[in-house]
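Comments concern the structure below.
Every protein chain except one is present and positioned as in the full complex.
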Amino acid sequence: MEENLDSFEKIKVPALDEILGKKFPVLDDGFIRVVDYMGSDESIVQAARVSYGKGTKKVTEDRGLIRYLMRHHHTTPFEMCEIKLHVRVPMDTWRQWIRHRTANVNEYSTRYSIAIDASQKTNLSEWRIQAKNNKQGSEGFFPDEIGSKLSEREKELQDFARGIYQERLSLGVAREQARKDLPLSTYTEAYWKIDLQNLLHFLALRMESHAQYEIRSYANIIGNEIVNRWCPVAWEAFQDYRMNALSFSLQELEILKEIYKGNKSEVNKLADSYGWLKIIDKRFTKNIERAEFEEKLERLGIEKPWE
Amino acid sequence: MEENLDSFEKIKVPALDEILGKKFPVLDDGFIRVVDYMGSDESIVQAARVSYGKGTKKVTEDRGLIRYLMRHHHTTPFEMCEIKLHVRVPMDTWRQWIRHRTANVNEYSTRYSIAIDASQKTNLSEWRIQAKNNKQGSEGFFPDEIGSKLSEREKELQDFARGIYQERLSLGVAREQARKDLPLSTYTEAYWKIDLQNLLHFLALRMESHAQYEIRSYANIIGNEIVNRWCPVAWEAFQDYRMNALSFSLQELEILKEIYKGNKSEVNKLADSYGWLKIIDKRFTKNIERAEFEEKLERLGIEKPWE
Amino acid sequence: MEENLDSFEKIKVPALDEILGKKFPVLDDGFIRVVDYMGSDESIVQAARVSYGKGTKKVTEDRGLIRYLMRHHHTTPFEMCEIKLHVRVPMDTWRQWIRHRTANVNEYSTRYSIAIDASQKTNLSEWRIQAKNNKQGSEGFFPDEIGSKLSEREKELQDFARGIYQERLSLGVAREQARKDLPLSTYTEAYWKIDLQNLLHFLALRMESHAQYEIRSYANIIGNEIVNRWCPVAWEAFQDYRMNALSFSLQELEILKEIYKGNKSEVNKLADSYGWLKIIDKRFTKNIERAEFEEKLERLGIEKPWE
Partner (left out) sequence: MEENLDSFEKIKVPALDEILGKKFPVLDDGFIRVVDYMGSDESIVQAARVSYGKGTKKVTEDRGLIRYLMRHHHTTPFEMCEIKLHVRVPMDTWRQWIRHRTANVNEYSTRYSIAIDASQKTNLSEWRIQAKNNKQGSEGFFPDEIGSKLSEREKELQDFARGIYQERLSLGVAREQARKDLPLSTYTEAYWKIDLQNLLHFLALRMESHAQYEIRSYANIIGNEIVNRWCPVAWEAFQDYRMNALSFSLQELEILKEIYKGNKSEVNKLADSYGWLKIIDKRFTKNIERAEFEEKLERLGIEKPWE
């Protein structure tokens, strides 16, 4: 769009138009598809230009501008892009999803209509073991013989719950009440509309490795299959400056400084002063902040500096 | 507070302080209680005074001002009051509740902790019959012999579901996955913080007669027991200008005008032109807008004017 | 869009496409134009269908559904439409505009760039007289000889302010500081993106007769020229159920009931009990609520019933 033109075409993104309406399968019976969208990488630049009051011309400049905006948390131009998705998700996942308050939502109503006749089923190889060190995580999978038993019992429960639901409906119980004991695994559907800025925030939280597997599966599709096609330059910038970036706290920066100086004793003195190096029975006690820093050091190719 | 004072006390509402922390029971095992609050009727006036740039003095003037603000949808002064509630609700009800996006929420995490060991149970006399004319409503209750059977089956399902949940936990399944088939009737808890303006909007929708019984039970407690104590003048204004007010559409106003004139034939001509008076087999066909208008006429003590 | 299709086209609104980019002039040097949009009347229906879980087919049904949603404040389907406008407004008007928090905004930066060299000028016939009874309103215009003087002085001030601004810039004062004394009449530009539901709320407040003339001029263009083309069915419903509707309070309904019964003495008794009929020096004292009710009665063709 040229600022001085008095008429123009709607911005279109051919790569996204190609998959409009296409269902990307997620989990055993869920999906995501794009219903509509507004804007593109170009719209981000266009909005920033209004703020800056002048144009940049070349594509390379556009890319640089988008990356600058992303790097410096100039978030408003990213709000100028909007997307509408049609999703099918288990209610348990939807409970997490809906916590993001900045979206527009129309959900399938089990008050008005009969609940969708599908529950999310777990394959025998997909049962996850409770993590030892992370109360809200899992680590590894159960062997098939246990998984098989778990899947069997899951089916029993889902069948029983659906049976009771049907029983109630047959008797004429109000739909709004009949649904009360449906399992959280029951699928729901929704139209979900959000701007790019808030969508990226959603993805930063839900594509992250600690996000629950189920919602992460949806987030990965949205990020890699949809945003990637829709606004590829913004998506790349998001990867570089958010997803694959690392933030270091004041304390971590002080230690890093000494590490780069090669001053090991000062490194340990600092860490100790932060309470990271408590020793019991000749071993460091568990300390979350130290553990997190060690992970970051690994990304920098730096070994644990503790003595 | 006097504008010209340079120090003042926190606004307190003794009637609300008295019930701080007190659990109001809702449904079979739910509750609501006030955790904290900020502001009062006085704060609404105080904020409006900043806008108007001068003070009103008498209590009667304050009441008049609050009523004026409510009547004219001057909503920002009502946003100056904030309340924090601790609620315990079935997840099914919570699914509706959480759709109000303008609140701050901290919910009990079944990912981090073991799910609350309580499901909402339906008394044998409380099973509701699906409404004929309203897809999302109920009308009347089942007789006890059917209700008793329904409650029995409900218990079977809830026990089975809880049993499977325990089984999974015992085996070491990750909590985040073990919970996937919990029934929607499972209780959850949350801190819910919201400003008065948005709370009143919530109450307008959820105390309304078409709201589902369960969430209406919570809304009634919040309105009648809590807001009523907290900001009694605003609460009264809300009743007069929202809850017990009626809105008439352009079409309804035109008909009302002719009714007052006593011009029956014009009344019918208008209604017919709106498509309200289609006749099949010598009877008016169902027409929602006509039915809604008839209800409003009843409140005005006016009989159906159709011929 | 058919729910069962796996690919579809972007929804387009030819009537809106025709004016994409076209500048609608407002005030002496402002404008509004549509930059982009997403959705249409059809999208509202589409979203509602997801909630209701089934389709309606005929256009007449679609119209009925949209009107039903509007009438019953089922607002979420209207949030599924989004529009992006490019506006040029005086900063004084923008100060009111920006108070609507639910939009996305990118404004021209006078920190980064030199302020737009245009101030809103008042034609000699457009100077408004302060209203007697409404502190925040105007009534009537000044005669041309006074208006002419006022416009002259306005020009003097705007020229002087612009001169000082230029002086500062020439000296090398930072733009962010040089702008500090620009008059509120200085034009600014912005991209403003908002969903249909929130746009209608904006229009309900800003097209209303008590809204300030300047912002009302913008709102009228947005409503009558833009939304009217974009979502004509929703726009019509909005007129019928919001703009041209009237709400009656509990008290007003009680009086109306007695009016329709023809019970004059009860009407006066009620009004008196509400404090509407205080008499000083044999005349009713000013009472806002009574005056508002009298206006509503006029729309119903009912004369003042006070005795």
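Order as written gives the chain letters A, B and C; numbering starts at 1 within each chain.
Rule of thumb we're sticking to: contacts are C-beta pairs under 8 Å (C-beta built on N, C-alpha and C of every residue); 3 or more make two chains touch, one makes a residue touch a chain.
None of these values were measured; they are calculated from a predicted model.
Enquirer: Please identify which of the visible chains the hidden chain touches across the whole complex.
Expert: Hidden chain, whole complex, touched shown chains: A, B, C.
Enquirer: Sort through C:95, C:278 or C:304 and give me the one touching the missing partner chain.
Expert: C:95
Enquirer: Pick from B:109, B:123, B:166 or B:273: which residue touches the chain that isn't shown?
Expert: Residue touching the absent chain, from the options given: B:109.
Enquirer: Touching the hidden chain in the complete assembly: which of B:68, B:141, B:191 or B:284 does that?
Expert: Residue touching the absent chain, from the options given: B:191.
Enquirer: Of the residues in chain A, which ones touch the absent chain?
Expert: 67-68, 71, 73, 135, 205, 239-241, 244-253, 256-257, 259-261, 288-289, 292, 299-302
Enquirer: Contacts of chain B with the missing chain: which residues?
Expert: Chain B touches the missing chain through residues 1, 5-12, 17, 19-23, 35-39, 43, 46-48, 50-54, 76-77, 79-80, 82, 84, 86, 104-109, 112-114, 189-191, 193, 195.
Enquirer: For chain C, enumerate the residues touching the unshown chain of the complex.
Expert: 90-92, 95, 98-99, 101-102, 105, 109, 111-113, 119-120, 122, 127-131, 135-138, 142, 146, 150, 153-154, 156-158, 160-161, 164, 167-168, 171-177, 179-185, 212-213
The rule we apply is simple: only the chains that are shown with their structure count from here on.
Enquirer: Under the document's definition of touching, what chains do chain B and chain C have as common neighbours?
Expert: A
Enquirer: Among the chains, which one keeps its Cα centre farthest from the Cα centre of chain C?
Expert: Looking at centroid distances, A is the chain farthest away.
Enquirer: Hey, how far is the Cα centre of chain B from the one of chain C, in Å?
Expert: Distance between chain centres: 28 Å.
Enquirer: Can you compute the centre-to-centre distance for chain A and chain B, using the mean CA position of each chain? Integer Å is fine.
Expert: 32
Enquirer: Quick check: how many Å separate the C-alpha centres of chain A and chain C?
Expert: Distance between chain centres: 37 Å.
Enquirer: Where in chain B do residues touch two or more of the other chains?
Expert: Each of 135 in chain B touches at least two other chains.
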